[in-house]
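I'd like to ask you about the structure that follows.
Note that one protein chain of the assembly has been removed; the remaining protein chains are unaltered in position.
Per-chain numbering from 1; labels A, B, C, D, E and F assigned in written order.
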Amino acid sequence: MRIQPLHNFVLVKRLESERKNIADVLVAGFAIEKTNQGTVIAASAGTKLKNGSLRPLDVKIGDNILFGKHVGQQVKVDDDEFLIMREDEIVAVLEA
Amino acid sequence: MRIQPLHNFVLVKRLESERKNIADVLVAGFAIEKTNQGTVIAASAGTKLKNGSLRPLDVKIGDNILFGKHVGQQVKVDDDEFLIMREDEIVAVLEA
Amino acid sequence: MRIQPLHNFVLVKRLESERKNIADVLVAGFAIEKTNQGTVIAASAGTKLKNGSLRPLDVKIGDNILFGKHVGQQVKVDDDEFLIMREDEIVAVLEA
Amino acid sequence: MRIQPLHNFVLVKRLESERKNIADVLVAGFAIEKTNQGTVIAASAGTKLKNGSLRPLDVKIGDNILFGKHVGQQVKVDDDEFLIMREDEIVAVLEA
Amino acid sequence: MRIQPLHNFVLVKRLESERKNIADVLVAGFAIEKTNQGTVIAASAGTKLKNGSLRPLDVKIGDNILFGKHVGQQVKVDDDEFLIMREDEIVAVLEA
Amino acid sequence: MRIQPLHNFVLVKRLESERKNIADVLVAGFAIEKTNQGTVIAASAGTKLKNGSLRPLDVKIGDNILFGKHVGQQVKVDDDEFLIMREDEIVAVLEA
Partner (left out) sequence: MRIQPLHNFVLVKRLESERKNIADVLVAGFAIEKTNQGTVIAASAGTKLKNGSLRPLDVKIGDNILFGKHVGQQVKVDDDEFLIMREDEIVAVLEA
């Protein structure tokens, strides 16, 4: 199934990182930590401007991005969980 | 009865999926799970712009769409339940 | 008494439907159910735009309409109860 | 004392109606019922637009008007009580 | 000390009126009643518009004005108490 | 260290006044009273307008100003405490 976001929506797969420190795992109760990073899985073709033209988004599929703590909301497509966020909430692109 | 949405309203029939896992059914207490997906049942002819022209919506009847967790509100028409949402709250079109 | 709405206000008589199912009546405690539908009783001549011209409303007297759950507020004129709502809160026109 | 409203303010004398039904009086504890209707006592000369011109209000002194339940706030001038409201909160003009 | 308000601010000396009715004094516990009226003590030269020009205010020093119940906030200059409010919150000018 | 405010920010040193009345000191528990007045310590060069030009602020360094009760927030630079506020929240300039 292909997901084609509308408006300025972006679908993001959140990066989970393994806690390497056993003490951290004990404190948190989870071995997997949710990060503020993720990968763009799908992005709209652009934001429709008032004059009808399309402003391309500043992120593209495959970008690794940084986002704020309370940004985005979870959706489930088939059995995958994603975060939906609007492009203007994305803080930065992370370049390797 | 034909439903003709106004402004940028869209009428959506939410997709319900059967829980296939007996454990999930026991935890949730329901065999039917409400998803973040649905089908566009009716859509307005477009959003009226300030200059009087009509901007067509980005979704059309029959589209399978993805929407956020707290988006839309329920209405009952005859005995069917629908979700009303505004087009700019629809996250993505799902293509088979 | 004639009611002439101003701005984009619309006066609506809410449709009440009789619960046909005795079980529903017992659960709700009322034989009459308030619906999300109604009939336009009075509507303004249009919304005054910034340039002074009038944009006609998308609904007219007699239209059967659909509206959201928490839309509109009650007013009493003589001994009739109506809902006041703004035209941009009306979701759809219902056509027989 | 003459009251000259500014901006889009309107001064309204709320209509009180006598409860005719003795049961209603007993339930409410008051023989006088506050209605959603009133008479325009004073109105501004118009709303000043951004270009400096004046847009006349849609109501005038003496108009009987309908307003929403929580619209307006009370002021006391000399010993009279009035409601202050902005013209865009007035729902309708009532014509005899 | 001269007070020169900026933007659309207006400094108002609230009118206090003596309660003449002994019963009112007993109920309120104060012989002085705060009214919704006051006198303009100082006003800005006008609101700066986006194009740089100045829109003169609709009130001037010495005007007796009417304002809403929760409008304005108290400031103390030297030992005098005033209300600060923005011109667009002033409801009306009272003319003798 | 020089503080160069950005946008329409202004740094203000709040004026504290000594309570001269011993009764006031006893009631308040403090001999020093925080006033709604202060001195502009630093101000931005102006607000950047949408067309790129700079609108100079209406206050300058050294101005004694009046501000509302809940305006501004405290910051500490080195060991001095200041109030940060936006120029459009400043109510008036006080001239000796």
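Operating definition for what follows: contacts are C-beta pairs under 8 Å (C-beta built on N, C-alpha and C of every residue); 3 or more make two chains touch, one makes a residue touch a chain.
These numbers were taken from a predicted model, which means no experiment stands behind them.
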For chain F, the residues touching the chain missing from this view: 1-7, 9, 11, 42, 48, 50, 52, 73-77, 84
Where the unshown chain meets chain A, residue by residue: 35-37, 49, 55, 58-59, 66, 68-70, 87-88, 90-96
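By our rule, only the chains that are shown with their structure count from here on.
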Reaching chain F from chain A through chains that touch each other, fewest steps: 5
Chain centre separation in whole Å, for chain F relative to chain E (CA means): 23
Separation of mean Cα positions, chain E and chain A [Å, integer]: 51
Multi-chain contact residues (two or more partners), chain D: none
Chain-level touch network, classified as line, ring, star, complete or other: line
Every chain pair meeting the contact rule: A-B, B-C, C-D, D-E, E-F
